[in-house]
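What follows is a structure written as structure tokens; I'll ask about it next.
Excluded from the complex is one protein chain; the other protein chains are retained at their positions.
Labels A and B are assigned to the chains in the order they are written; within every chain, residues are numbered from 1.
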Amino acid sequence: MTLTVERATNVGPPAADVLLDVRDLRTYFHVMDGLVKAVDGVSFTIKRGETLGIVGESGCGKSVTSLSIMRLLDIPPGEIASGEIWLDGQDLLTLSPEEMREVRGNDVAMIFQEPMTSLNPVFTVGDQITEAVVQHTRMSKKEAWNKAIESLRLVGISNPERRVKQYPHELSGGMRQRVMIAMALSCDPKLLIADEPTTALDVTIQAQILELIRKIQDETDSALMLITHDLGVVAEMVEDVAVMYAGRIVERGTVEDVLVRPKHPYTEGLLTSIPSKGMRGSRLNVIKGTVPNPFNMPKGCNFAPRCPYRFEPCGAYDPRIEDAHPPDVACWLYTPAPGQTSAPRQSGPERQAGPMTTGAPT
Amino acid sequence: MSKFIIRRALGLIPLLFGIVIISFVLMKAAPGGPAQQFQRNPRVTQTQIDEWLKRWCLSADASPAAAVKEFAGWFGIYNCNTESIFSEKGGLNFLPSSLGGGGNGIIHGDFGYSIDAGRPVLEMITERMPATLMLTSIALILWVSIAILLGVVAAIKRYSFFDQAVTFFSYVFYSLPIFWLGLMMIFLFAVTLRILPPQGIVTPRAWPPFNTDVYWAAFGRNPIGAIIDIGRHLILPVTVLVLANVAGDSRFVRASMLDALNQDFVRTARAKGLPNRTVVMKHAFRNAMLPVVTNVALEIPFLFSGAIVTETIFSWTGMGLLFIDGVGARDYFLLMGILLITSAIIVIFNLVADVVYAVVDPRIRYD
Partner (left out) sequence: MAETMRPAETTELGVGPLVPPQLPLAGEEDFEIQLESLNQWQLAWRRFKRHRLALIGSVAFGLIVLIAIVAPILWPYDVTDIPGAKTYGGDAPGLAPLSRLFGTDFGGRSVLQQVLVGARISVEVGVFTMLIAASLGVAVGSIAGYFGGMIDGFLMRFVDLLLAIPFLFVILVAARFFGGGDVVTLILIFGLLSWPGLARLVRAMFLSLREMDFVQAARAVGVSDLRIAFRHILPNALGPIVVSATLIMANAIVLEAFVSFLNFGIRATDVSWGNALSNSQGYLLNGNWWWPFFPGMAIAISVISVNFMGDGLRDALDPRARE
């Protein structure tokens, strides 16, 4: 009975076609009541020009993952306890603060959730875009200003010559998010991280902004890491998806696999908790219980207390996605638990055509 | 912009009028009328008293009608000589004298006569004003700059030794009564160490009294010596004012700066790869200063209160000390004059703060 399963340990930089390689990232927060393991051993890769969606409830660690990649966490109370973040051949966690600053905004750019508060109210839109350009390129102020106008035009803002001189409060929410995108694109980043880019916007604007991000991602060849709680957005926007729960990735795969044949009970729960037309009249399925208390994580599988399929090993042993073959799900239903010879299931239950499948990438 | 200023300025007129009424009510409510008070001063002759009483429609009559007449005369709408709202020249009395109006009342700059000194109040105030303005403006500039410096550094180096030291001293100086602090500093630096003069604006005997013609003549002969002399006298009162006010304001700046540093746009600025200095000093600082501007404007009244306290302790012959002397002598006209003028200055500073705020915060629309 072996408890430690051999894990494929990568050493050195990843293959050249891999843009971002996050390996066993652990980000902790030291707070008054103890230690919160916000990200607890997360690994994933994004190839050049590809798209990855990270899905999960609020508090699952998806935003902390992105802030760890940008190294934008406040330290203390935050701490990147271990792991490697390889971007374009260099491990970001080994860079000096100055070197990291060169990466930020230049190689990786980020779009935040709150366009209303993410722009500085006392500077014009143009000032805020040119600032980044001047910082990372050799452009003069004048050239950078023109670049700002150009990127505003690129994100579909009409009359950019006038808009560039305006202050954020003079723009609508959707317009501000376009400005954020223009700002992120202004230095042609290799990786674009969008953290819930549409959550704060009106439903009608959401589609426009997503469409814009997808268009831009197509046109430039930057990779996209999209963080969202909305499975509909994932289905529309990305090729690969990783589902996070309580600081871990619990399932990953292509959008088709994960959304049509979810393996992990949590993913399944997420999918069945979305109302659809066919379900009218029946009760909406909800995932019982709440996200575990970070100071009192359940023993064994983190999801076990809420899981409808839990069985003996779930309360005792902690399933790791790395232990699965192939490593696409962290669940004892699919991987033989210690002391067991076989796993109860081989593949995920096929879902009936629900809202997600109709919205799958076309 | 000018429209905005004019609109705001017009809005202040009712406020100023309210202050005038409150001052008058205070004066009327005080026991023992001005007539009685004038008689206390042996230097003032009965003819003068009669003349003054007539000029401001002061009478022993306590009827409401008399009070209204008195107020109108004191304010300058009513002419007490012609006993009508018209002046001797026939024009409406509240108009400027050059346009046929009268010369009495505060709207004509006539604040009455000091009971104690028998001199025009306005003359006495303007004589004392420079000393107070010198003291308070130097203190204000120093205290605001020091508070901003300490507050910003404390916020950036939050929880550091420096931050905790600033917090500790803020608490101490915020709680020490400043008049007591002044006394102790006089004892330490003037009595024990004998390195600074204990009181006054200029060294008596070496220099004539400050802001007199003789003084300015002496000043012209030896400007450097005069400035050094005043400078030495300024150190203690300015230090007391600065210490007392930096305490609270550095906490305010620190809180405001911390608030700004926690804003989303600061994270955006960092995500752009800007150097830390740009993020802090441009993005956070500019936003943190917005509430500080308002706060400083709101503190202008306390500046005058502070001047009263420091001027008393350090025998600084400015308006504050004039006011204290006036309170002691129950010098109504003098007190009301000072009250009105300082209130007007405060109100004007609030307007200035409004305008400055509108300039620094693009979110405020002023067109």
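Here is the rule we use: a residue touches a chain if its C-beta (ideal position, glycine included) is under 8 Å from a C-beta of that chain, and two chains touch if they have at least 3 such contacts.
Everything quoted here is computed from the prediction, not taken from an experiment.
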Using the touch definition from the top, which of B:Leu15, B:Ile227 or B:Met281 touches the missing chain? B:Leu15
Which of B:Ala155, B:Ile186, B:Met257 or B:Val296 touches the chain that is not shown? B:Ile186
Even though one chain is not shown, chain B touches it at residues 14-15, 18-19, 22, 26, 29-31, 171-172, 174-177, 179-180, 183-184, 186-187, 191-192, 198, 301, 304-305, 308-309, 312, 323-324, 327-328, 330, 335, 338-339, 342-343, 346-347, 350
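We adopt the following convention: only the chains that are shown with their structure count from here on.
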Roughly how many whole angstrom separate the Cα centroids of chain A and chain B? 58
Which residues of chain B touch chain A once you look at their complex with the stated criterion? 263-265, 267-276, 278, 283, 286-287, 290, 360-363
Quick check: in the complex, which residue numbers of chain A touch chain B? 70, 72, 97, 101-106, 109-110, 112, 114, 117-123, 131-132, 135-136, 167, 169, 180, 183
